[in-house]
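Quick one: this structure, given as structure tokens, is what I'll be asking you about.
Omission of a single protein chain aside, the complex is shown with its protein chains in their original locations.
Showing chain A:
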Amino acid sequence: MAQMTMIQAITDAMRVELKNDENVLVFGEDVGQNGGVFRATEGLQDEFGEDRVFDTPLAESGIGGLAIGLALQGYRPVPEIQFFGFVYEVIDSISGQMARMRYRSGGHHTAPITVRAPFGGGVHTPEMHADSLEGLMAQQPGLKVVIPSTPYEAKGLLISAIRDNDPVIFLEHMKLYRSFRGEVPEGEYTVEIGKADVKKEGNDVTLIAYGAMVHACLKAAEELEKDGISAEVIDLRTVSPIDYDTVLESVKKTSRAVVVQEAQRQAGVAANVVAEIQERAILHLEAPVLRVAAADTVYPFSDAEEVWLPNHQDIIEKVNTVINF
């Protein structure tokens, strides 16, 4: 076991898979000699060569097309989109093309592609760097969307994503890259895609979150504990498909739930979670399921992040509302 930041765990996962499978290719803008703008691919080109880890021209759509074409030649591409706000340039390659490859060819062709991209607020990035756009991806049949919140999970989920024979969007929250270290086993292990994790057990209310909001929920749960409220915190880890078994089991126990996301209220995946709970567990509910989400504005100018981004206080408020409903 080693103590690693999430970014180190991500690099380690790519190293493990580059070693394991000669078809794995890592490419994108500045991922080669430079080691990536966040150092996520640091040292990989030196270790595996330019044939396996390489830079591309500055064009996201071309990167998406490159990944699809390489997959058609039997490779297992792991392209990087430098910031997920730039996904608009490559939406066709992702949603219009790779997500549909297996279906449109009746299983004849596949797209075992893992698109990695950083996103997320709290680090004062310029425009279009921090936007939470997982909701767009979650609406596309044929994609899986994974968002880890700890170094351990980042490595295990990324190895699973790379080994998956269908396209996976792997979103890395920038604020979690280096904010803490965690135990990460050496070598290979996997964390199953499509499985949520109970980060903290509780009996009074279920908090369902993903990404940086998992940590906000844990902080809120700690404070709530002092007021005698026991919150169960579920980390979805995969936002498409969502592990409703774990969510429903918890909601049936606690009878109250709040879904927490960093994305705007009209975006993200919180509405999906609420809909599913009300369809499947309405008779277990003591209160409506509420959402913590950002305001329905464009992502804030960096100086306004603090007042705009949802935080543990917002979560505590919503929990009090459902408890006192």
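Just so it is clear, a contact is a pair of C-beta atoms (placed from the backbone, for glycine too) under 8 Å apart; a residue touches a chain by one contact, two chains touch by 3 or more; residues count from 1.
Keep in mind that, in the parts below, contacts and distances are computed from a predicted model.
Its record in UniProt calls the unshown chain "Pyruvate dehydrogenase E1 component subunit alpha", which is the match among "Type I-C CRISPR-associated protein Cas7/Csd2", "Dissimilatory-type sulfite reductase subunit beta", "Pyruvate dehydrogenase E1 component subunit alpha" or "Phenylacetate-CoA oxygenase subunit PaaA".
Touching the chain that is not shown, out of A:A67, A:L171 or A:I315: A:A67 (per the contact rule at the top). Only one residue in the set A:G142, A:P185 or A:P288 touches the chain that does not appear here, and it is A:G142. Across the interface with the omitted chain, chain A contributes residues 51, 56-57, 59, 61-62, 64-75, 92-93, 96-97, 102-110, 141-142, 144, 164-166, 194, 240-241, 243-245.
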